[in-house]
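Structure below; questions to follow.
The complex appears here minus one protein chain, its other protein chains still in place.
As written, the chains take the letters A, B, C, D and E, and residue 1 is the first residue of each chain.
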Amino acid sequence: MRKLITGIREFQSSYYQEKRELFEQLGHGQSPRVLFITCSDSRIDPNLILQAEPGELFVIRNAGNIIPPYGSANGGEGASMEYALQALDIDQIIICGHNHCGAMKGLLKLNKLQEDLPLVYDWLKHTEATRRILKDCYQGYEGDELIEIAVAENILTQIDNLETYPIVRSRMQQGRLHIYGWLYEIESGEVQAYNPATEQFELPQSQLYPEDMGDQQEIKPGRFVKSSAPLVKAVE
Amino acid sequence: MRKLITGIREFQSSYYQEKRELFEQLGHGQSPRVLFITCSDSRIDPNLILQAEPGELFVIRNAGNIIPPYGSANGGEGASMEYALQALDIDQIIICGHNHCGAMKGLLKLNKLQEDLPLVYDWLKHTEATRRILKDCYQGYEGDELIEIAVAENILTQIDNLETYPIVRSRMQQGRLHIYGWLYEIESGEVQAYNPATEQFELPQSQLYPEDMGDQQEIKPGRFVKSSAPLVKAVE
Amino acid sequence: MRKLITGIREFQSSYYQEKRELFEQLGHGQSPRVLFITCSDSRIDPNLILQAEPGELFVIRNAGNIIPPYGSANGGEGASMEYALQALDIDQIIICGHNHCGAMKGLLKLNKLQEDLPLVYDWLKHTEATRRILKDCYQGYEGDELIEIAVAENILTQIDNLETYPIVRSRMQQGRLHIYGWLYEIESGEVQAYNPATEQFELPQSQLYPEDMGDQQEIKPGRFVKSSAPLVKAVE
Amino acid sequence: MRKLITGIREFQSSYYQEKRELFEQLGHGQSPRVLFITCSDSRIDPNLILQAEPGELFVIRNAGNIIPPYGSANGGEGASMEYALQALDIDQIIICGHNHCGAMKGLLKLNKLQEDLPLVYDWLKHTEATRRILKDCYQGYEGDELIEIAVAENILTQIDNLETYPIVRSRMQQGRLHIYGWLYEIESGEVQAYNPATEQFELPQSQLYPEDMGDQQEIKPGRFVKSSAPLVKAVE
Amino acid sequence: MRKLITGIREFQSSYYQEKRELFEQLGHGQSPRVLFITCSDSRIDPNLILQAEPGELFVIRNAGNIIPPYGSANGGEGASMEYALQALDIDQIIICGHNHCGAMKGLLKLNKLQEDLPLVYDWLKHTEATRRILKDCYQGYEGDELIEIAVAENILTQIDNLETYPIVRSRMQQGRLHIYGWLYEIESGEVQAYNPATEQFELPQSQLYPEDMGDQQEIKPGRFVKSSAPLVKAVE
Partner (left out) sequence: MRKLITGIREFQSSYYQEKRELFEQLGHGQSPRVLFITCSDSRIDPNLILQAEPGELFVIRNAGNIIPPYGSANGGEGASMEYALQALDIDQIIICGHNHCGAMKGLLKLNKLQEDLPLVYDWLKHTEATRRILKDCYQGYEGDELIEIAVAENILTQIDNLETYPIVRSRMQQGRLHIYGWLYEIESGEVQAYNPATEQFELPQSQLYPEDMGDQQEIKPGRFVKSSAPLVKAVE
């Protein structure tokens, strides 16, 4: 505790003094551009990794960076995401998993958690799809390798889950929202991003994101009205 | 009631007599190839439309042909689907909506249902994503046209919802499952199928389904092990 | 899939052509007289068994033809039933179980389902009353015989469950709704109906249903106002 | 508080001294014969009304003497009832409502409770069936008369709800359990019991309860095995 | 049953005759001063122990005298408590556990309940905090001694749980509500009250309750406005 209080003093006498203007301005409101969803793991510091200043990242953190499917949980995940999109008009979501994730290790020995970590056990049920895929599709794998696969698959599960939320589906159909899957490697400080085209995690700069959205962007019409064609093609 | 009992007699003296062998064989088990999910609407008769005999279609029916996202409901939808895939090894799911759907009409005036149809009101919350898309992306539409759009969007919402189920995600990654969106038009008896390539509903025969799965089909390995390449591409 | 598309073509060139008028009329609305609740099992084709045309049967189908008690589930069962009674004014419900039911087989070995069929496991909890009765009252039975008993008891459990729904209780008290328990035998194509008087399943025509309801039917007053007598009999 | 402590002293110096033996014996266990379910209302004192000593009545009390349908609530009602039947082998349940019940008054103006009594509002949803019947079947009634009808109908709703619990259904089928509906009138100290034959509440002594169960009672076999007849009658 | 009906007759010809006036007055409404929460155990008769007349105690009873934390259960506990505080303006809550409590015995062998007492098993999860404390802090204890400790800790768990309810937290902050933990000993008829100062259960008269609340009581202002000082102390 003493160390923490000393930390606050240091912050105030150094960083805060330099950036006082920024802090005063933030007192009038926030307008972050990114919703960053990551694990509670102490080794991840989102603002540090992204060299982002206060005001830039709206952050959701829980064990395993899990977003349960729409309607399946009444915790803070859905609500915080809804706030980010609806109230703050954020148009980018990054789901950032990380290697050596304790939650994913737990997922691989799920049945052993029931006694000592009953809430973690229940919570990991929301990413049961990840567990099922590991069991069905990666049968020869084990140890660290399997954990790394779990981390990667888990990120994609959360992207699928996110897409069941009304506001997410609507914004995506409008072309107003993009979701990225990231994987942070603790030792190397490296980030890799999921590339749907190659179905691999790759260094983010190697990808071309055509949608790097500027203000000139147009909102797309609904899928079934995009042309003058009838809703369903006529029967010839 | 009398009419129904007469119907049973007719069935037994005609169809049953002709196909007695089929029925006796079905007494030993079922092995349907298709899970057919459709609305409870009385105007839909799946076996008739598809000219399918007893034993061919495993059928889930509820108002609005809705499959809530994984974990969000404890009704029969998820369980019946799981039974079809896991116990019966079915590899095709058809979600079949229909025009003039009463559930979709209800969705468009949702707040009016709370008093007289409270359970329908709660149930339609599971397809809130459809309602949101209608509100956000189809603002100029109304009346029958909006209902038809609701029916079409609702089918796609259910496909997204299905993809949050562990067994569905796993089977799809293995290439062992395909999901189709169909739209049945009551007056014409016509069916249109969603074509992801064109993002339109089209006559099903106009689509090429490369995956028309035969027994020779190989199960795909997990996405992150498909080549000898490392899980994540190396940093050059 | 190809077979299904061929089926649709056949339907359209044969049945649809004959009955085109019916289909066109159905485009204007449905007014079914019966809510038919049955299992998802592919061997059951309600319209075939009852020789009913499109428009006659409002159908709910799930694994095990289960209707959870009021308030205990948020799936489509209660909502679809409410829609049938409130929006369509249906006054007959048939719960139709069937022999060789896979869901009932599952119920008899419930604890083995938890790993491979977790959603089925959870779903069958809604018919735990059936399981309990089998355990307590049918201790000498096993194998096929026990399954057939499970099917029969399960039908009666659902009738009890149905009677907890507000609209069902109200309509029954008004004499505006009747609920029937049916048991379909796959090999013989035979239906038996539960007779509350004998507490047995019997051929339906052997029962006298006094309530075969015509339009002349009067709505009964509330139970506690049926005579000029005071609500509770006076103390002499 | 002072008054209560004085009360305890009085109890100890009078009643306890007289019945010390009873209390010492109760220290070794309880074996009540009746589960008494009633309202939390301060005007009801079950042991007083029934002149029952400690050890005779197992008591569940909540606002409105409501037992939600099986599976619909996770409060203490179902568990306490299960404990009474399974652990204590109680074979009689009395649901005892009372006139002037505040919970029933609340039910009649349900929508006004949402702001100030949100938990009561949610709780009364479990007896929505009562509210629906009042609305549908007692349209000319109001004021005190309607409240009394609400109390009476509410008792019957709870009996229906009780019958959805596995242990209740099983015990009833075995003939090992009876459920009674009682109505207590505060001013007169009078109790009336529901008579299913007349469908009225009557003075309890005017009813003949054939089942006044003694130890000689035989447990009934399952409904579908009661004769040598086949499960379902043979088709002639 | 016969015994009960005889009991009612006795009550009416003796107690009721003596106190007829009280009963008639109670017909006009209740104004109890105490919410008494206790176990369903048949050996507890709250009005007897406290020598309280009808109209004095608003009573909630369930197996184990458990009040689940706010929002975690939809049974009658929270609603009945809310009714007591909001509708009846009660300002004292007594949670009264008792020795030899069957629910606490169940808690100590929780995993054995799952098969035979599934609802009790689920219900006791609401007092998991008690179980955890027993496991962690009382490792050398067993048998009767451990049960007595369970009873005592369970009472304190419920007090903590009560304090999560909005109305309880608000009333306590206003100084308008007091909560007492009591422990009733069946053999001796003795009550002991929890004394937060000594952290022991003691005879209630040995405690000084300064808050023995009379009508002269002032409602306290919110905690953060109690002086003219700023909300947070100024930084010097």
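What we mean here is this: contacts are C-beta pairs under 8 Å (C-beta built on N, C-alpha and C of every residue); 3 or more make two chains touch, one makes a residue touch a chain.
For clarity, every value in this text was computed on a predicted model and none was experimentally measured.
Seen in the complete assembly, the chain not on display touches A, E. Which of E:34, E:50 or E:73 touches the hidden chain is settled by the complete complex: it is E:73. Of the listed positions A:43, A:112 or A:220, the one in contact with the omitted chain in the full complex is A:43. Listed residues A:60, A:129, A:155 or A:183: the one in touch with the omitted chain is A:60. Looking at chain E, the residues touching the absent chain are 68-73, 125-126, 128-129, 131-138, 141, 145, 148-149, 152-153, 156-157, 160-161, 163-167, 169-171, 173-174, 183, 190, 192, 199-203, 206, 220-226, 229, 231-233, 235. Chain A residues in contact with the hidden partner, per the touch definition given at the top, are 1-2, 4-12, 15-16, 23-24, 26-27, 29-30, 32, 34, 40-45, 47-52, 54-64, 66, 68, 72-84, 86-87, 92, 94, 100, 102-103, 106, 116-120, 122-124, 180, 186-191, 204-205, 209, 212.
Just so it is clear, only the chains that are shown with their structure count from here on.
Looking at which positions face the partner, chain C and chain D present mostly the same ones, since more than half of the interface numbers are shared. When the interfaces D-E and A-B are ranked by C-beta pairs in contact, the top one is D-E.
The distance from the centre of chain B to the centre of chain D, each centre being the mean of the chain's C-alpha atoms, comes to 44 Å. Each chain gets a centre from the mean of its Cα atoms; for chain B and chain E, those two points are 51 Å apart.
Residues of chain E in contact with at least two other chains: 118. You'll find the chains touch as A-B, B-C, C-D, D-E.
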